[in-house]
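Yeah, one chain of the complex is gone here, protein chain that is, but the others are all in their spots.
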Amino acid sequence: MTDTTLPQPTVSTRQPLFGRRYTLETRQQMAMHWQALVIGLALLFGLAICALILVGAGVPAQELLNEFVVQTLFDAQNLRAVLFQAAPMIMVGLAGCMAFRARFWNLGLEGQMIWGAIGATAISLFDIGPHALRLPLMMLTAMLCAMLWTLTPVLLKLHLKVNEIISTLMLNYIAANFLLHLVYGSWKDPRDNFPYSPPLQSFERLPDFLAGYNVAILMALVITAITLWFVGISRAGLYLRFVDANPRVAGAVGVPVRKMIVATVLLSGALAGLAGFVVTAGQEGRLTQSFYQGYGFSGILIAFLARNNPVAATVVALLIALLFVAGRNLQVFYQIPFSMVQLIQAILVICVASSDFFIRHRMRRIQAGDC
Amino acid sequence: MDLLTHWLGNAPDFAVPFALAALGLILTERAGVLALGAEGLMLVGALAGIGMQLGVGVAGVSLLVAMVAAGAVSLLFALMVLVLRINQVIAGLALVFFCQGLTGLAGTVFGWTNRPVSGLNTVELWPLSELPLVGKIFVQNPLVYLTVLIFIAVVWFLYRTQTGLRLRAVGENPQAADAAGIPVLTYRLAAIVAGAALIGLAGAYIAVLSTKMWIADMTGGRGWIAVSLVIFARWSPWRALAGALLFGAIEALIPQLAATGVRLPQYFVLMTPYAVTLLVMIWVALGSRESASQPGALGEPFIREQRR
């Protein structure tokens, strides 16, 4: 029976091309630089597809680089716009990171932004607090309102196992309709007929720290530092890594799993609320009806691309902000609808998610019959 | 009285998209694939249906093309979850975002936005349509009746054929199905595409037969409501149909209330489907601690040679 030199009889009738020749294996770890290479290639592939779509939609091929890089980074006005746009983007991105680290699919970033904006606007409308403290008060109210709005889905998930994807999404629609109720109703600016609140007063608006550069971006950087401390330096970060890796193990080794999940998701909500405050008190200067659109998806995308790392999220958020600004320019100059921005983001997500396959698996050749 | 008659008559029209989307989801999820992409596939179906309706103008063809289009886009999802084994939640969300971007772009680029189309004429089921009070329920466009037939066909397929048995086995325990020689991935692929076709049909129904025009993001969360409807229905087609009728009735009530002149805060009324969805989810969670009827392997990728 140790006879390995068997005559090779009639090779079996069926020899599937892929079925037996190769096998797919999972692998545990891949060196960091290889991972970076694979993700980089995936991003390039995604960008190539996006470029093709843009050209197909009517952007001249030779203008692509100009529109996306030269115009946005080397034009002072556009660069300011990118940084201004980046501030709320970084905040929602970090909000996404926090929620994902607690294994919570927070698709309710938009609803939480809306409540942040409503809270901040309410302080202004009802003229609460002295003028000097008005901005901090608006900021705190924004975070508090958003946290309260986030509390429902967290508690529902922890106590009743209600799927948070659906509950947070439904809460978005409810918040959006409530916003419309306000800006078309009692909070409507009486001076004209548009659906928005009366403008904030000058001391209720985020100031510039340099001519044209709003403090919002500095706030975003401070928040990056705080989240970095939270996940990287504090003990909570270690707890959270266990919750993320395996909640059952975390509970068994003494991590306060529920407390960590609630605290982290509320932090996520607060950051989204802060983003709502920044858009309202920074860019728009009043409560408007659709200021939040696009941020929810972008926040999740940023967190996903950054693998929930705060520093990486800040960088990705800057790039997404650049994409937003370029997208608006395309809208003006080439009549490309803004949906293009969402499509580009979705393609990048799909490509990077797909690259994970090549990181976690390898193909191995199998030679059956001869050895 | 008139109000009641109109409301009952309109409810099926609003219920059909929920019903078809939920049925498509059940078909996919029974094979063990978590299908969160319904919202996106409905948009694809809606846009493709409108495009065809503007170009050719035959509703039947438009609906068929919508099904094919959604099925084709779902191949991307199948690639992600079956071949590349991406987490099914991420893949589903990515699909929604992709479809939202794609349809928003295509609708504008092709100039299909806000252009009205002709729908389908209603068909009376005489003599039922002559009944007092409920007669209007039997005056509907043909697809409403077809939906009932589709339900019967899918239920028969799932529970009364060997192929249906195998499909459910793939969703309950793919390892067992594989050991029994069932090609797990092929079944899942078929379930994804067939489910997507039904979801696309649901989207096309909204655009071509109800709204009769294309507006970006016009499904307004109905795909997500369908996802929760499936949980509420515990993956049973008939319970999903009942749930769809409930939501259809709620949606049909909104214009009826406006017509009566009752002054209700409009945006609170518009919230109701979403609030009801949330309440239904809570109610389901309170009712059964263990969702025992969920397909056993829902959301789990299948890898044959996996140890542990």
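For reference, chains read A and B in written order, and residue numbers begin at 1 within each chain.
FYI, contacts are C-beta pairs under 8 Å (C-beta built on N, C-alpha and C of every residue); 3 or more make two chains touch, one makes a residue touch a chain.
One rule holds for everything that comes next: contacts and distances are computed from a predicted model.
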Hidden subunit of the complex - UniProt protein name among "Cyd operon protein YbgT", "Cytochrome c550", "Tryptophan 2-monooxygenase" or "ABC transporter ATP-binding protein": "ABC transporter ATP-binding protein"
Left-out chain, listing which of the shown chains it touches: A, B
Option touching the unshown chain, where A:128, A:233, A:311 or A:363 are the choices: A:233
Residues from chain B at the interface with the omitted partner, ascending: 160-163, 165-166, 168-169, 172-173, 175-183, 296, 304-305, 307-308
Chain A, residues in touch with the chain not shown (by the definition above): 1-4, 6, 8-12, 14-16, 19-20, 23, 25-29, 233-238, 241-242, 245-246, 248-256, 364, 366-371
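Methods note: only the chains that are shown with their structure count from here on.
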Averaged-CA centre spacing for the pair chain B and chain A, given as whole angstrom: 27
Touch list for chain B against partner chain A, complex: 36, 76, 80, 83-87, 89-91, 93-94, 97-98, 100-105, 107-109, 216, 220-221, 224, 227-228, 231, 265-268, 270-271, 274-275, 277-278, 281-282, 285-286, 303, 305-306
In the complex with chain B, residue positions of chain A that touch it: 23-26, 53, 57-58, 105, 107, 156, 160-163, 165-167, 169-171, 173-174, 177-178, 180-181, 184-185, 297, 300-301, 304, 336-347, 349-350, 353-354, 356-357, 360-361
